[in-house]
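Only one protein chain is missing; all other protein chains are in place.
Order of writing sets the labels: A, B and C. Residues in every chain begin at 1.
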Amino acid sequence: MKFGVVVFPGSNCDLDAYHLLKDVLNLPVEYIYYNQKIVNNYDLIILPGGFTYGDYLRSGAIARFSPVMDTIVDFAERGGLILGICNGFQVLTEAGLLPGALYRNSHLQFRCEKVYLKVENNNSPFTVIAKEGDVLKIPVAHGDGNYYADPATLKELENNKQILFRYCDQEGNVTEQANPNGSLLNIAGICNSKRNVAGMMPHPERAGEALLGSTDGLVIFKSILKSLERGGWTDG
Amino acid sequence: MKHIVKYFVAWRGESNLQFIAKVEVTLKKAVLDPQGVAVENSLKALGYNNTSGVRVGKYIELTLEAGNSKDAALQVEEMSRRLLSNPVIEDFSYTIQEAGR
Amino acid sequence: MKHIVKYFVAWRGESNLQFIAKVEVTLKKAVLDPQGVAVENSLKALGYNNTSGVRVGKYIELTLEAGNSKDAALQVEEMSRRLLSNPVIEDFSYTIQEAGR
Partner (left out) sequence: MDNVAWRELGLTDEEYRMIVEQVGREPNLTELNMYSVMWSEHCSYKHSRSSLSLFPTCGPRVIQGPGENAGVVDIGDGWAVVFKIESHNHPSAIEPYQGAATGVGGILRDIFTMGAQPVAFLNSLRFGDLEDPRVRYLFDGVVAGIGGYGNCVGIPTVAGEIYFDPCYSGNPLVNAMCVGVMPKDSLVLGKACGIGNLVILVGARTGRDGIHGVTFASEELSEESEEKRPAVQVGDPFLGKLLMDATLETIRKSLVCGVQDFGGAGLTCALTETASRAGTGIEIDLDQVPLREEGMQPYEILTSESQERMLLIVEPGKLAEVEKVFQRWELPLAVLGKVTSDGNVVALYRGEKVVELPADSVAGGAPAYNPEYREPVYYNELAKFDPSVMPPPGGFGKALLKLLSSPDVASKEWAWRRYDYSVRTCTVQGPGGEAAVIRLRETGKGLALSVDGNGRLTYLNPYIGGMMAVAEATRNLSCVGAEPIGITDCLNFGNPEKPEIFWQFRQAVTGMAEACRELEVPVVGGNVSFYNEVEGEAIYPTPVVGAVGLLDNPEKACSNALGSEGDLICLLGAPEVSLGGSQYLKSCCNKVAGRLADIDLQFEKRLQEKLRLLIAEELLVSARDLSDGGLSVALAESCLAGNRGAVIDLGRMDNLVMQLFGEGPSRILISFKPGNRDKIVMLSKESSIPLTFLGIAIENTLIIKSDDDIILKLSLDEMKEAYGEVFSCIMG
């Protein structure tokens, strides 16, 4: 088994993802640099959080043209598992690997806080060990997490059950108050229609140790391990 | 505040024309523009080696009512200076157009 | 990538004119513009009650070399679509002007 964490110029949660995989979960993991090509056969590639290229112009806009992205697109097309966290999610939408776009939080401020996520769907390699309706406590830290997609795309996301997580309150109610950034339908995380590529604004890698306040983020990583044990993810 | 009150009154009194104002706000020339640099590098990496001097600024579009275009321009000038731009580091320019023309 | 190579070649080959391109990127009408709302509120708080429909976008200025203005426009169109704007949420428009004119 091998995990890869992509390092773009300006990524800054690469270390956190790496640490979680290596030191908390004891998994083999290596960095993949922005100017490399993917040569190894990774079981999962993480696009971590941060401010790639300073988030100048638009979050993720410049990173998506990094040399490594061509091979990441190939990897996705071959069915490889990809998880974009925060800025990684933004890069994936910019690259067209996930539908929609993430733009300025509706209140216009960067927001760092613990939020609650409702697991909307467990039919994905990223949520398979969760029960639908489970509530996870995971922090967000972003300024551009406001998810937008046009009505047709939203409908498709719902119909295909591509919405993995929505912002909710502690009891699991999806309310406007629980929405930290103005995202349509309180969307916090989605996957593609093949279900091998997912993106989420909250940081599961920051919720992996009790000392730091929550271990709920492990649900996502353990789901990934579970589906890998089962021999990968086949749609359906 | 006196200025504004004046305009405000002016507008209450006579204005019935609609104008579209477009304001461009850019960093002053001597001020570092990290966004511009990043975008220029990215354009070059994409093969547009023929680009240079990229600057990234803000663009603001708004509708305003005013008695005439001169009055509209004065107001846009004023709001650009007071709110839309930060005179310490930014310059602005604008155009005014009567709506529906 | 093929596209770019074409332009790149074109530029190497023939271009000797300099153009100034100005690109305005705005959120699509259907996309809520929180910055626009905030600016409009501030304008109103300052007394500009006669303003409405404020939208805040980006303004990008750059210099490019090209053989002729049509070629320059094609390239600006392309870079706007690929990098400068995100078609999912944004529209863009641009103007081209020969430098020094």
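In the analysis below, contacts are C-beta pairs under 8 Å (C-beta built on N, C-alpha and C of every residue); 3 or more make two chains touch, one makes a residue touch a chain.
None of these values were measured; they are calculated from a predicted model.
> Which shown chains does the hidden chain touch?
Every shown chain touched by the left-out chain: A, B.
> Which positions on subunit A touch the chain that was left off?
With respect to the unshown chain, the touching residues of subunit A are 9-10, 12-13, 15-16, 19-20, 23, 33, 35, 49-51, 53-56, 109-113, 139, 141, 143, 203, 205-206, 208-209, 211-212.
> In the full complex, which residues of subunit B touch the absent chain?
27-34, 37-38, 41, 86, 88-89
FYI, only the chains that are shown with their structure count from here on.
> Cα centroid separation between subunit A and subunit B, in whole Å?
Computed value for the inter-centroid distance: 37 Å.
> Which whole number of Å gives the spacing of the CA centres of subunit A and subunit C?
Once rounded, the distance between the two centres reads 30 Å.
> Among the residues of subunit A, which ones contact at least 2 other chains?
57, 62, 65, in rising order.
> Mind pulling the residue numbers of subunit B that touch at least two other chains?
Those would be 39, 42, 46, 56.
> Residue numbers of subunit C touching subunit B in their complex, please.
Touch list, subunit C to subunit B: 1, 4-5, 7-8, 11, 15, 22, 24-26, 39-40, 42-43, 46-66, 75, 79, 82-84.
> Going by the contact rule set out above, which residues of subunit B touch subunit A in the complex?
Spelled out, the residues of subunit B in touch with subunit A are 34-35, 38-39, 42, 45-46, 56.
> Where on subunit A does subunit B make contact in their complex?
It is residues 53-54, 56-57, 62, 65 of subunit A that touch subunit B.
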